[in-house]
Every structure is written in C-alpha cells, then in structure tokens.
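Now for subunit A:
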Amino acid sequence: MQVNQFHSLFYAFTFYFFGLVAIASAIAFVTRKSPVAAAVWLVLVMFSLAALYVMLDAQFIGAIQVLVYTGAIMVVFLFVIMLLNLGNPSELADARGKWGYLAALLIGLVMLAEVMALTRSNTIDRMIPPDLAAKAAAAAAAPLAGGVIGPIAAPLFNEYLLAFELTSVLLLAAIVGAVVLSKRRTNAR
Partner candidate 1 sequence: MTAFLSSINYSAWIVPVLLLLPAFGAVGLLAHARLSAGDAADKRWREARLLALAFFVAEAILSLGLWWSVDPAVAGWQAAVDLPWIPQWGIRFTVGLDGISMTLVLLTTLLMPLVILGSWTSIRSKVHSYYALLMLLTVGMLGVFVSLDLVLFYVMWEIMLVPMYLIIGVWGGERRLYASLKFFIYTMVGSLLMLVAILYLGSEASRVLGSPTFSYDFILNNVRLDPTTTLWLFGAFALAFAVKVPMFPFHTWLPDAHVEAPTAGSVILAAIMLKMGTFGFIRFALPLFPSAAMNPAVRTFMVTLAVIGIVYGALVALVQPDFKKLVAYSSVSHLGFVMLGIFALTVESMQGALMVTINHGVSTGALFLLIGMIYERRHTRMIADYGGIAKVVPIFATILTIVCLSSIGVPGTNGFIGEFLVLVGSYKTQPLATIIAATSVVFAAAYMLWALQRIIYNPMTKPENEGLKDLNWREIGLMVPLLIAILWLGVYPKPLLDKTEPAARRLVESVQTAAARTPARATNGAR
Partner candidate 2 sequence: MNYELANPSQLMQAFAPDLLLMGGAMVLMLWAAWRPESNEHQRAVGKASLALIAATIGMTLWYSTRGLSSSLGVIAVDNFRWATDLICLLGAAGAIALSMDYNVRERILPAESHVLVLFATSGMMVLAAARDLMIVFLGIELMSVAIYVLAGLNRRSEKSAEGSLKYFLLGAFATGFLLYGVALIYGATGSTNLVEIGERVVRGNFIGHPMMLVGTGLLLVGFGFKVAAAPFHMWAPDVYEGAPTPITAFMATAVKAAAFATFLRVWIEAMPGMGEAWFAPIWWLAALAMFLGNTVALAQRNMKRLLAYSSIAHTGYLLVAVATGTLGGSAAFLFYLVAYSLASFGAFAVVITVGREGDANNDLSDYEGLWSVRPWLAIAMSVFMLSLMGFPVFGGIGFFGKWYLLMAAIEAPRPLTTLAIVLVLTSVVSAGYYLNVVRVMFMKPRPEGARDPEPAGALTRGVVLATAVAILALGIMPTRVISWSRGSIPRPPHVQAAAVDAPR
C-alpha cells in the first residue's frame, strides 16, 4: 500500500502537471496572434492530453492522439496556414479588443460554471446508476483483458461495427467534398 500510496501521489502530481500544461498551453493557444504559434501551442495541448489519456488507462487513445491529431490533423492545419501565407499583419490582428476578451471571458466563465455543475460532489457518487454499479465496479477493477487494444477493438468491431463502417463513408464523402471544392475552376471563362 505504501508503494500504492506513493504511486498515487506521483500519479496525482503528474496528472495535475499535465493538466496545468494543457490549460496553460490552451490559454496561450487562444491568445497567440500568429496562427503558426497558435497551432504549435495547440499541439502542446494535444500532447498533454495524450499523456493524460495514458494516465487514464487509455493508452491506445493516447497513441492515436499523437498520431492522428498531432501528426496528421495539425500538420494539415499548419500546411494550410503556410499555404495561404497567413503570417501577414492584416491577418494577425484578428482578435477582438480588450472588451471583447473580457466579455468572452465572462460568458465563458458563466458557461463553465454551468457545466461544472456536473462535478458537484453529491452527485458524483450516484454517477453510476445503482443497477450498473456492479458492472462498473467489475469493469474498473478487472485488468484489461486482451492488452491495451483489445478492450477497444472488441466493441469497435462488434457492437460498433456499423459505426466503424460509417466512418469510411464519412471520410470518403469528405475527400470527395474537399476535392470538389478545391479543384481548379475548370469552368471559369
């Protein structure tokens, strides 16, 4: 238990560390003028989140977070930013003024307060419906059978097979759409 205790302390420290990094980078991301800088800060948020995923026993998700999000999506973003050469000053001064920020902060805090209702302690206990408590407890307690990927793969290809297939159609549609939109205007006269 000693080890566990230490483990949990370390765990907590790491958790909070990455959490704070995520928040700080997110704030930096939102406030940076340059799109490139913003994108890089966002990448940092995503890395932090990947770490947190791992800490939450979602190692696979952590991995694809790095691969897909950081490695693919954000790269595309950066690519487009640079393609469009958005570094020039007219594009940089894109944020609202001080009051805009304050108002946004205020309204954001109001929303946060509302959303935070979900963490109210007296209800976290009954987060799991009574009849599910056993199942949930079992799920939480049981070591992940099939390693890291198995628990995800099983529902993905059984219960959510259809959804999985649908993503293929979705991606296809997105590709077609992207092509149609960005194709050179052959009909231009």
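Selection rule: all candidates are chains of the complex that A comes from, given by their letters.
A few comments on the model shown:
Everything below uses one rule, namely that a residue touches a chain if its C-beta (ideal position, glycine included) is under 8 Å from a C-beta of that chain, and two chains touch if they have at least 3 such contacts; residues count from 1.
It should be emphasised that the depicted structure is a prediction, and the values quoted were computed from it without experimental measurement.
Although all of 1 or 2 belong to the complex, subunit A touches just one of them, candidate 2. By the touch criterion stated above, subunit A contacts candidate 2 in their complex at residues 114-115, 117-120, 123, 126-132, 135-136, 158-163, 166-167, 169-170, 172-174, 176-181, 183, 185-188.
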